[in-house]
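Notes follow once the structure below has been shown.
A single protein chain has been omitted from the complex, and every remaining protein chain is retained in its original position.
Order as written gives the chain letters A, B and C; numbering starts at 1 within each chain.
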Amino acid sequence: MQSATVKVDLDMFREETRAWLEENCPPSQRTTPPRGLEDCYAGGRKPYFHSEEQKIWFERMRDKGWTAPTWPKAYGGGGLTPQQAKVLKEEMKNLNCRVPLWSFGLMMLGPAILHYGTEEQKQKYIREIVNGEVWWCQGYSEPGSGSDLASLQTSAEDKGDHFLVNGQKVWTSYADRSDMIFCLVRTDKDAPKHKGISFLLIDMELEGVSVRPIKLISGKSPFCETFFENVKVPKENLVGTLNEGWSIAKNLLTHERTSIGIVTEEQPLHEYAIEKLGLVDGKLNDPYNRMQIAKWSMDRDALSSSIAKTIDEAKSGTQPGAKSSFFKYYSSELNKRRYELAMSVGGTDALEWGEDYMDGKLARDMCRTKANSIEGGTSEIQLNIISKRILGLPSK
Amino acid sequence: MQSATVKVDLDMFREETRAWLEENCPPSQRTTPPRGLEDCYAGGRKPYFHSEEQKIWFERMRDKGWTAPTWPKAYGGGGLTPQQAKVLKEEMKNLNCRVPLWSFGLMMLGPAILHYGTEEQKQKYIREIVNGEVWWCQGYSEPGSGSDLASLQTSAEDKGDHFLVNGQKVWTSYADRSDMIFCLVRTDKDAPKHKGISFLLIDMELEGVSVRPIKLISGKSPFCETFFENVKVPKENLVGTLNEGWSIAKNLLTHERTSIGIVTEEQPLHEYAIEKLGLVDGKLNDPYNRMQIAKWSMDRDALSSSIAKTIDEAKSGTQPGAKSSFFKYYSSELNKRRYELAMSVGGTDALEWGEDYMDGKLARDMCRTKANSIEGGTSEIQLNIISKRILGLPSK
Amino acid sequence: MALILNEEQKMLKDSAADFLKERSPIESLRRLRDTKDKQGYDTQVWQEMIEMGWTGLNIAEQYGGLGFGYVGLGQILEEIGRTLACSPLISSVVLGGALVNLIGTEAQKSILLSEIANGNMIVTAALDETNQHNPLVVNTMASKTEHGFVINGQKKFVLDGHIANQIIVSARTDSGIQLFVIPSDSEGLSVNQRILMDHRNASDISFENVSVPSSALLGKQEDAAEMIPKALDVARICLSAEMLGSMQEAFERTIAYLKERQQFGVPIGIFQGLQHRAAHMYCEIELCKGLVMKALQAIDMDSPDLAKLASTAKAKCGEVLQLVTNEAIQMFGGIGMTDDEEIGFFLKRARVAQQTFGDYNYHYDRYARLSGF
Partner (left out) sequence: MALILNEEQKMLKDSAADFLKERSPIESLRRLRDTKDKQGYDTQVWQEMIEMGWTGLNIAEQYGGLGFGYVGLGQILEEIGRTLACSPLISSVVLGGALVNLIGTEAQKSILLSEIANGNMIVTAALDETNQHNPLVVNTMASKTEHGFVINGQKKFVLDGHIANQIIVSARTDSGIQLFVIPSDSEGLSVNQRILMDHRNASDISFENVSVPSSALLGKQEDAAEMIPKALDVARICLSAEMLGSMQEAFERTIAYLKERQQFGVPIGIFQGLQHRAAHMYCEIELCKGLVMKALQAIDMDSPDLAKLASTAKAKCGEVLQLVTNEAIQMFGGIGMTDDEEIGFFLKRARVAQQTFGDYNYHYDRYARLSGF
């Protein structure tokens, strides 16, 4: 139960926020953007703004600390309560305001540093992230360690005043445009595989770091391979305790899974189907696709009920536990089904694959969805987690 | 290539056979019967005929040895060549002649005795089977050994002049009506599990044998539990070499799998659907069931092409290998789907479950089909066999 | 509204679970079946349910109910689904009650709802005429006479029709489709009891020149074609809650069996082929939980999404219960095929629940229609 005072304060905050947003969010920043990097500001040492208004919007939000609304003011964050942050989010949604900064630093690294970092690290890195000064990428996977992440081989040898890093990471998102990378590295070769791993921050400008983009079947290259050859990393770049990086990684992975667990629809599937197939007597002119789309839509509705229920339960104190695996698994499979159905409905029109990415966008996006059930832990891994941690089925 | 002489001989045989069948097969034996025991003559020490004509038909066929057309004349069989047997089968099908004798002896035990039995055993048992004098049942499974058949525990101790059998079998078909049982028993407790098994014939009238029918979810009781308590079995009832019964069992199981691998339809599914749903503009009045039935029918057609292809390849010398597992798996799953679709099409009419078996037959048959993917090796076991023996995927 | 239970609802659920485990386990259903019980449910247990107030949870206090709401009733039905307890709760309290509540006049509500709530009367509905559920196919005719109506026609699949005191029948009149409340012992009304595969009962009911007074008309003169689906939606959601209980119970029994059954020297639950299928089922069941809760709340809130949620819940629970019971039998193997093992009862119940108030095909179509495609 909220006390009456809190309620009044929140209402006031809502009014002020709305007024501020209306005054400060430029018109061009109030349209629904495409997902991710294609149209959002990503920060970094060599900032690139798509427009002057994007820059203004970012700077105004940054100055209030609202790029990271709930992070402590002491490190440049907005210092909002969760309730206030929710209000801000709602008001931004009402006005269609774009996120002012979209970065892995905000989504992934920041929470880890706030949790595991030293005071110095917080002062430095959290502030940089809030201000969008550094573009971070993630270095977890290696060519030989996909689902078996803990088998990673990239080594960081203790050389007294620095770590000497050698190895190779793969699936590093936009490493070719990143300033720094947060990495899992092996710091004890003799320990059991989960025990000898540490969490290390590495500057991409250091000597010995090189990057090669990976071209995907969709034709895009959002990922890279990143190589480390005798890279000297300062000792203070270690986050958390030496050899205990695995717990930080697990924490982050759960976080990643949850953020993947949402099916986004730029255009509702059934509307696209109406566009491509037409209606006869109010029904899609293809009974089989019609039924499949109904079935799919029901599953989408059901998943969102189920997520809402879990959130409500969490609020009332029930731990969601390994449920993030369920959401990750189901939403990945659902998204893949969505695109298969869109391809089916689109017929021959959907097969185009122009030279430009937007030309033939559906086919490329369909290819992209195939990664949903691989990245952030494959569907098989999620099913393993469910069967072991939730159902308690035995292991070998 | 057939030589001209063979061709002429076969044509003559066909004509003679047709004439004989027309003269000798009574009218009541020329209608398509329900499957299995409900309407076929099963033989045994206490023979039961459904009608006088059934008796006449059986005796006439028996006298020609045509209850087992290809088995050697020396043991009472028909002595036909495979080509002749095919002609006989075709002509019987043309005239809708029922099988004169339906027994596990014919389908399962006979081939094993012909392959592994001694001359004495052949003289005795093959003749009895051809003449329908003994009703046989099969004793493989035990309560603790389902998919892991070789873990069976029923023991046969060598007592010099006899084996002393103790243990329990389950899923013994019609054991309550059988005269004898062919069993897998453990004759060496210390050997690896596949090595200490023997193949033994046991008279059900012996002291210490008792039987309890198992009621199934379909309401029928075609199977029993069979108990052995200090049963003394004569030494000459061993078939094949001591402790090498597993190879006989494997051979028989492949045989069983192949005979299960056929989808039977008393009434084509789409005709039943037309009856229950009706046609509108020539289409079933339920687009979703219509598509599912089309899909199912295609799979049925595809399976029968695939079986035909394998048979043709076998004729031209290509060994089918582990393909029986594919047929067993697919036809079981197909048959289950068929009945689920029939239930869907039948709607509330299909839910009836009268006191009499035929009253609510569809629902009971649907329940029965659930065993298709369990009996004769589960679907999971078939998939294991395919993945190991055909695809060569590694085992632990 | 948060998708969680409040303390009262949780307590209700727990006490229902205890009661049903004790008083109406699956053995009871087996006994009813084996003794060829004509009633189809245990009168004593039903009496206890009435005493606990289960028959009045969804009925307003002014009509003699408890006004506790459907989220609460849903918790009881979920527990009923776990033990497959037979009772006229769905036929009379839920569907009969919803029809009277949504369509009846104030006077009819006063009488009928209180009789339903206190268990004195079993009121079931005769809506279907075809083997595929479709409440808008109505060929039964109600012709106006001087003092009332004469009804002629055939109805199918009337749940608990053999023991109902009153039958609410849909018939075509000059004003469209209307409902009539008819005593089951009326002249010209004949009930043909049919035993179903889940060992429950439905009846074919024929009406041959059944005369009823004008007061038999449920509600005023309006066409009921719009309110019938709404009452059915309430019943669909309640049945979904029951199905949710059944799928959870069948699933939990299967998981327990996977841990216990040994083959090749290990529990079969160690095999990844089965693990992945089990984990997938877990996810599907979780979806049903969220859906059913949302749909139950939609009844209590009289949400405009009721129809879509009802179709989604009924379709999805139908699909998942079919999946789970099929997989259960397969994973139990030969044991699951025997009548001694209780898992088969869930398979049979699943098929009947599936067809009751529309199967998934019916609801896919309806959902698409409601969504404008």
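Here, contacts are C-beta pairs under 8 Å (C-beta built on N, C-alpha and C of every residue); 3 or more make two chains touch, one makes a residue touch a chain.
Here the structure is a predicted model, which means the values were calculated and not measured.
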Contact list for the unshown chain, restricted to visible chains: A, B, C
Candidates C:F207, C:F271, C:F332 or C:Y362 - the one touching the absent chain: C:F271
Options A:P47, A:G321 or A:G347, residue touching the unrepresented chain: A:G347
Residue touching the undisplayed chain, where the options are B:Y41, B:F326 or B:Y339: B:F326
Sole contact to the chain not displayed, among A:E128, A:D179 or A:D286: A:D286
Contacts of chain B with the absent chain, listed as residue ranges: 270, 273-274, 279, 282-284, 290-291, 293-295, 297-299, 301-303, 305-310, 312-313, 315-316, 323, 326, 329-330, 380, 382-384, 386-388, 390-396
Chain not shown, touching residues in chain C: 271-273, 275-276
Missing-chain contacts mapped onto chain A: 141, 144-148, 151, 170-171, 214-217, 219, 276-277, 286, 288-289, 336, 340, 343-344, 346-355, 360, 363-364, 366-367, 370-371, 373-375, 378-380, 383
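Rule of thumb we're sticking to: only the chains that are shown with their structure count from here on.
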Relative to chain B, chain with the most remote C-alpha centre: A
Innermost chain, taking as reference the mean of every protein Cα atom displayed: C
Chain B: positions in contact with at least two other chains: 288
Sites on chain C at which at least two other chains make contact: 361, 364-365
